[in-house]
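Note that this complex is displayed minus one protein chain, with the remaining chains in position.
Letters A and B mark the chains in the order given here, with residues in each chain numbered from 1 onward.
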Amino acid sequence: MTALAIPVFTGVVVLVLYSAIFFRRRAGEPLYDGPPVYGGARLQLTWIVVSFVLVLVLALLGITTLVSSQAAQAVGASGRAIGSGSETGSPIKETNNELQVQVIAQQWYFTYRFPDYGGVETTHLELPVGVPVEFHVTSLDIIHSWWAYELGVKADANPGVDNQFHATPQRTGSFTVRCAELCGIWHGEMADTEGRVVSGSDFNSWIKQQQATFAEIGKSLPSYAPSYFPEPLTKGT
Amino acid sequence: MAVADLTTERRLSIPTGIPTGVLLAITGYFAGVWLGNEFGLFDDQNTGIILGYVFATAGFLIGMGFLNHPLGRLLGWRLDPLGEADIEVGLGRYFRLSLDHKVIGIQYLVTILTMLFFGGVGAMVIRTSLLSPTPTIVPAGNYLSVVGLHSVMMIFITSAAIVGPFGNYLVPLMIGSRRMAFPRLEALSFWLVPPAAVILGAATFWGGFPTGWTGYAPLSEQAGQGMDSYIVGFILIGLALITSGVNMLATIIALRAPGLTWARLPIFVWGILCTSILGLLAAPVLAAALVMLALDRSAQTSFFLASNGGSNYLWENLFWFFGHPEVYIFILPAFGIVMELAAHFARRPLFGYRVGVVGLFGVTLLSWFVWQHHLFVSGIAPVLRPFYMLSTELISVPTGFIFLVVLGTLWRSRVWLTVPMLFCLGFLFNFLIGGITGVYLSDVPTDVTLHGSYFSMAHFHYTIMGGEIFAFAAAIYYWFPRMTGKMLNQTLGRIHFWWMFIAFNSTFFPLLIAGLLDMPRRVSAYNPGLQFLNQWVTFSAYLLFSSMILFAANIIYSWFIQPVPAVANPWRARSLEWQIPTPVPARNFERVPLILAGPYDYGLPNAKPVADLRGLVGATGGS
Partner (left out) sequence: MAAETRYSAAEAALAALDVRIASVGMWLFLAANAFYYAAWYFAFFYLKALNNNGAWMISGLTRPSRAYGTIVLLLALVSAGAYALATRAPVRTLLWRLPAVAALVVGLGVVLFQAYEMWHLGFGLTQGGFPSVFVGLTGSWVVEWAAATFWLATIISQARVGGDTILRAAPVAAFANLLGFLAVVGILNWILLYFLP
């Protein structure tokens, strides 16, 4: 995309500057009118066709990237990227070996539940390298947005919605999680720098340790669900 | 039956004006608060405050004299429909309800500039706070309310910045009309703006509101009473957009002078026409969404509460269905200004006039089909994302037409590089960056990273401030002699341009990079690694603000302190608004002119003058 943007940008800027410098009315020059040309049909047609084709190419590129679930890399900082995400809507097969992770947002932190591991809820996120992950993002109060920059994923957390997307961590390292949707006074502080991508065995020991740590708290949690609501309303409430 | 007394002019004898308006507004506020607290269905203050603001606005408008006409008519009195008797001279008319579109234009201009100052101060507070990566300079809560106030204030301003002052003042002059179609609606569209601004400012007494300009529910339902200011203020601006849209469109459609065919309409008027269509149709959707929000906050309904059968997606859809046309409401008249000025200063016919008009209409039409690009990561209907990606990127085609028209006009002409023209060239540069960064945001894979980051924030500042406000400045420099009879100081103008242009780019280009480096919008605390970048931006922002102070100083200096009377038609432009004397006569034209040629026929050896100001012989139409 940048390969297209830079020539377009340079071209227009050069045209503007060229016109402003070489066609300008110099000091003391009398004011006289330019050529009374109302527009060349061929030039206009060329411009229209070229811009149309450029846009279609761009859109096609974008759509293919979207549906083929190629890496939605963190643009501009690919050096920091440690994973690639893709969002829902892509026809990628949801294989059974995807690790299920639920991201629960509330003011002003994220917690994570692992239904594959007895629904344990943790306060930080560690992921095994090379294992595709299916995230389920939801919120308990208002809209947040779960943004793991280095993983190349961002998804809004809406109350009552199970927003799904996929990512595959490609190498070990750490990642930062931020909230990317204004969510009140501590929106800026809603960040966690302790995200880790670790080896499979490290992940297993981490999750066991988490299960042990949060075992007591886990008893008071509601059972795992795609989203969490209070009891349905009935008349008289 | 002799009914002589009924046919004579009668008026209500209430003294109207700003003092009465303020008095009734204060009374109305307390009446509303009392009513809401006493009879509100639920025990919260929101009902009272919302009613208070509504009653205060109504009281203000009644005090200004808006009720006199409808009430008098209801009582069966004969009233002068156009307010001919209201045409007065003197400074006082600028502080009263005036039905003269020229007075309203000046009122708008001064109001917009005043509001711009407050919005700018808000921006400075934001930038000052961001000198530090933790909210130590400005507490986080205050920071958030300043973000809200700055954003909504600026949205109020930019909705009306061009249509308000220049649309109202110039459209009748450009189309050869002696009046507006609905002068009372026009006056209403102006007098709704000051109450909206005051009500918005009143949010500070309730701790502001934490939602930014998007007002996303349910955050906006959980927010304190400051949120009510957002609701009522924004509804008033929506009403202003609707009333001004009805008036502008009816004027342009029904009151063009004879001979002014659609193909001869100045391109600026086309810009106003398109933006009025958007304002007319988009603002009602916003109004509906705000009514729902007001009901949720006061009557405890649950439009946006998922646990109670509502959905926050409903707000997001309605808001952006309004919100995306809204951003084109900002930019379309700016396109009009840039194309208009390009023709006059290149002194040649507008290159590809029809393509320009098609471009404006293309943007108008497509802007209805793109709103979900704000919601790519929200989880709403992910299947539809390719469609919205395509429609969004398609908008760059008609936008490109505008660039074609301007570049084609400048090419091989003799560009007169006046101050307004400099601002137009600055517009082209800034808007180009704004447009290209917009393509990145429209592309779903890149948007996943960029959405909600400083990249998108810098993008829309490039289009709105670098685009619309630069065009706004161009328009002020260009039409100031028309509106006031004084020239703005051109040397100060040149300094202002370069100062503002450099400071603007030095402020917002680094913010694009901050967005790429994972800095989310609207945060009071950020990654300490980005502190240097933010400090650079803050100092550039101070420079940018001081360039605006220079602008204001130039206006005050050239208008009041050392006025230099402008020669008639200082830019030697062909268009109709420059062919009448200064100051513009009370009814603009002695007779409705007969349009003979297009406004851009420069360089033609046998070009006719643009209009015969003696009008059609024997015609009295439109008097």
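Just so it is clear, a contact is a pair of C-beta atoms (placed from the backbone, for glycine too) under 8 Å apart; a residue touches a chain by one contact, two chains touch by 3 or more.
What you see is a predicted model; the values in this text were computed from it and never measured.
Student: Indicate each shown chain that the hidden chain touches within the full complex.
Tutor: Looking at the complete complex, the unshown chain comes into contact with A, B.
Student: Which of these, B:M124, B:A288, B:V358 or B:L613, touches the one chain of the complex that we don't see?
Tutor: If we include the chain that is not displayed, B:A288 is the one touching it.
Student: Which listed residue, A:Y18, A:Y32 or A:F229, touches the chain dropped from view?
Tutor: A:F229
Student: Among the options B:M64, B:A181, B:I331 or B:I595, which residue touches the chain absent from this view?
Tutor: Answer from the full complex: B:A181 touches the omitted chain.
Student: Thinking of the whole complex, not just what is shown, which of B:G310, B:P481, B:P520 or B:G603 touches the missing chain?
Tutor: Touches the omitted chain: B:G310.
Student: Which of B:L318, B:V419, B:M457 or B:M500 sits in contact with the chain that's absent?
Tutor: Here the residue in touch with the unshown chain is B:L318.
Student: Quickly run down the residues of subunit B that touch the omitted chain.
Tutor: For subunit B, the residues touching the absent chain are 1, 3, 6-7, 41, 70, 73-76, 78-79, 81-82, 84, 181-182, 242, 245-246, 249-250, 253-255, 280-285, 287-289, 291-292, 295-296, 299-303, 306-311, 313-314, 317-318, 321, 620-623.
Student: Need a quick check: the contact residues on subunit A for the chain that isn't drawn.
Tutor: Residue positions of subunit A that touch the missing chain: 160, 229-230, 232-237.
Note that in this section only the chains that are shown with their structure count from here on.
Student: Any idea which subunit B residues touch subunit A in the complex?
Tutor: 135, 140-141, 144, 210-212, 214, 216, 218-219, 222, 306-309, 311-313, 346-355, 377-379, 382-383, 385-386, 389-390, 393-394, 396-397, 400-401, 403-404, 407-408, 410-417, 425, 428-429, 432-433, 436, 439-440, 442-446, 448-453, 513, 516-518, 520-527, 572, 601-604
Student: Over in the complex, which subunit A residues touch subunit B? Could you list them?
Tutor: Going by the criterion above, the answer is residues 1, 5, 8-9, 12-13, 15-16, 19-20, 23-25, 29, 31-40, 43-44, 47-48, 51-52, 55, 58-59, 61-63, 65-67, 70, 72-77, 85, 87-89, 137, 141-143, 145, 147, 149, 152-156, 158-161, 163-164, 176, 178-189, 191, 229-230, 233.
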